[in-house]
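As you look at this complex, bear in mind that one protein chain is not there, while each of the others sits in place.
To keep things simple, chains are lettered A, B and C as they appear, and every chain counts its residues starting from 1.
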């Protein structure tokens, strides 16, 4: 299935080199004023070709909304949208038609479907994430009106934390070496009311994990103390409750990352996502083609040495869809 | 929602101190011989009270199958099952009725529902995972017949790796100190054919992550090189393809953890899950009650200092349900 | 799939002659006081053996609630329930093991699954509708608190309308002849606010139709003027709008049956359901067994000559689940 969500539900489509990618957002409540410029801004953050460090492919990523709104206000009906592919169906990738690029989806798509779109990775291309950004950008605008904000930042690149300059150096060195680097993103959701999430099957962290692990190149997800909590004692990890001066019940610390028992507790929701290095590199790799013949492969042309910065709007978007869906589901929590 | 899966779909119910917990497994194909003893064996591995190091609560966890089978063979109709709670509705927890235990779901359930079962954690109790084990044990038996096996092991406890004796020491020390420890589990799925998983919305790692993050106390999920890949270069993380002597296309390494582009590639699927330390400890913690009054709380009686070993059948079960659902979904991949 | 609903979702299980039937109701909002006696009352209306005219099989149909409630108030967590089969696994039907009873599901279950529970029709037995009645009875109590009531009545039996005495005569004659008769049920839902239902995929009449056609022996569904409207002109079928003295917008007539464009308009929702005659009759019918051998078959023992009266609580229950699910879905219609 190519869909996310129960009430607020995004179904996407599109290969990177077909006519267009796009999607349908079902379950958008009526009466929500949408600023398309804000959607476009999130798309721009995701776009390649934004600096010398990133790939030169430059697509406008202009989203066209086809339904579900009247004068910028949602109608309650599905929002259909498309983003045209400007590079589509070129002969650029033809040489790779039968080659299984290491760490790409070429082999697995062939194994599953017996057929694949060889240009640009097809459905497995990172380009498909643009549709997720559109779905998320709408959800973010809805959440903003309820006082919920979402913000992701890069916390490490190739093992470097803290220093942006150092991170850029690592990326530049990787690029010079014909290689790539991975990194880690942290996302914070602020202003979430206590009560979002479901007991067993749709715990908030489970839905966030599913959403994040759906992003290309993501290899890990953790929230709150995450993997570090495996090394801790119960007393170290405890989030004691206290009462603030205005009578609100809060936790003193936030080891839990804002979620307890699968349900938000009103504290900031904090999670981290690990991105592997981009698999498309200029260094030569050994691989095989469809018939099993050995091939030496080195990527030519435009390719990002690091996609982690570009992934920030995608992380925010996926989080926004999960939180907004949980927000709407929660309207049925009480009779 | 309290359900998992699209075709093979488990819906569970049950509070820890109500009459029973249980579930319905829909989408079980007909003609599958089920060994109930194997199900019971997985339940026994999950059960508390198995050693001096674990809690003394000893429930039989006897699963009663109510439908969907004839002489041990599945009918294709839903398998309903229940597990009676032997400790149910005791007055044991009454004192805690209004207290918000730190890192438990007491506060969030109240925030969400305005009402909660205060005995034993209710729906948020780890006891609810017994129903997941039943669903998973059936799936594992189905997978076994296709040559797929799933095995989880503890890879660290309280920061200790490699030495079981050391791990037991850490647990014993925590118990003596009235504290608890977390740990890390690794799970390997062997014999998975290439092709399981869906392109964008139901990537195999996304469904595994959702399933694992649904288990009580889990704080992180990673597959293949996981978080470590964030520090690697593309050439270090590359899984080059090769052709074996019998013409099979394989990867030389398995940084990808058996999944590429969201779809299994035929290599072992490897993932790790981080468990936080049990929040119920004998050490005194500060907290509040429902009305915001400050309370000092120390758990008495039977409580596990470490649940990681008991979590192994749960991890295996959740993985089994995900893989079997993907296996059935994949029957529609090709026309 | 053996489930109904999106938010308020019932998943059922159970063969007629296994240990029990039952189900799980997910998505029940918290804080709803449930009267189990009302549930039991609906079950009693469905039960066979209530008069000389109906079958003598007399099962208590005692529902046991296993979770999701505390002192009769819903917790927001799933309500699991079972109804034990008192007649289970008898040898009563053994002679029929290999015989395909005409108009039963024996042949189709074998064709689909290659295996079937031969005692009592298994999953296809009308007994399975008891679980639907439980799910519906809970929904009806929720709806009642919002001012919505549901009431079904028999409008024809074997072609007889209007006269209960005549209907009973038709049934008695059929019984005497070793035959059975069908009939028609009309259901009215009162107090529904305007706005329930979804534009294209989950129109209110579509969800009602799915629910009704899921009931054993139902062959047709119509709402408002139904099939008669196919013979009408647009001016005859028009529901003109007017404004009442208190400013409410209402329709003058109700050809639409309370639903326009898939969404309730605030008028009574009216629909009719056609039940075929019971296929189990004492008259001799020709059929075949599993191996294709010809067999003459005449049902012995207890069998209803007419199930239409017993179907009333089932019709009401299915309607209640559809309306309550739409009611909860509608909470997300507006931002």
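The definition used in the following text is that a contact is a pair of C-beta atoms (placed from the backbone, for glycine too) under 8 Å apart; a residue touches a chain by one contact, two chains touch by 3 or more.
For clarity, every value in this text was computed on a predicted model and none was experimentally measured.
**Q** With the missing chain put back, one of C:209, C:269, C:312 or C:328 would touch it. Which one?
**A** C:209
**Q** Touching the left-out chain: which of C:20, C:137, C:150 or C:184?
**A** Of the candidates C:20, C:137, C:150 or C:184, C:184 is in touch with the missing chain.
**Q** Spell out, residue by residue, where the missing chain touches chain C.
**A** Answer for chain C: residues 1-4, 6, 11-12, 100, 102-105, 107-109, 111-114, 123-124, 128, 156, 158-159, 174, 177, 179-184, 194-203, 205-214, 218-227, 229-243, 247, 249, 251-252, 255-257, 259-266, 274-281, 283, 285-288, 292-294, 330, 333-334 touch the chain left out.
**Q** What chain B residues would touch the chain not displayed?
**A** 6-7, 27, 29-32, 74, 76-77, 142, 145, 199, 328-329, 331-335
**Q** For chain A, which residues touch the unseen chain?
**A** Residues of chain A in touch with the missing chain: 1-3, 9, 11-15, 18-24, 26-27, 30-31, 64-68, 70, 73, 75-80, 82, 109, 112-117, 122-123.
Basically, only the chains that are shown with their structure count from here on.
**Q** Distance-wise, how many Å sit between the C-alpha centres of chain A and chain B, to the nearest whole number?
**A** Here chain A and chain B have centroids separated by 25 Å.
**Q** Between chain B and chain C, what distance separates the C-alpha centroids? Give it in angstrom.
**A** About 37 Å separates the centre of chain B from that of chain C.
**Q** Nearest whole angstrom, what separates the Cα centre of chain A from the Cα centre of chain C?
**A** Going by mean C-alpha positions, chain A sits 44 Å from chain C.
**Q** Spell out, as numbers or ranges, the residues of chain B touching 2 or more other chains.
**A** Counting only residues that touch two or more other chains, chain B contributes 1-3, 11-12, 109, 112-114, 123.
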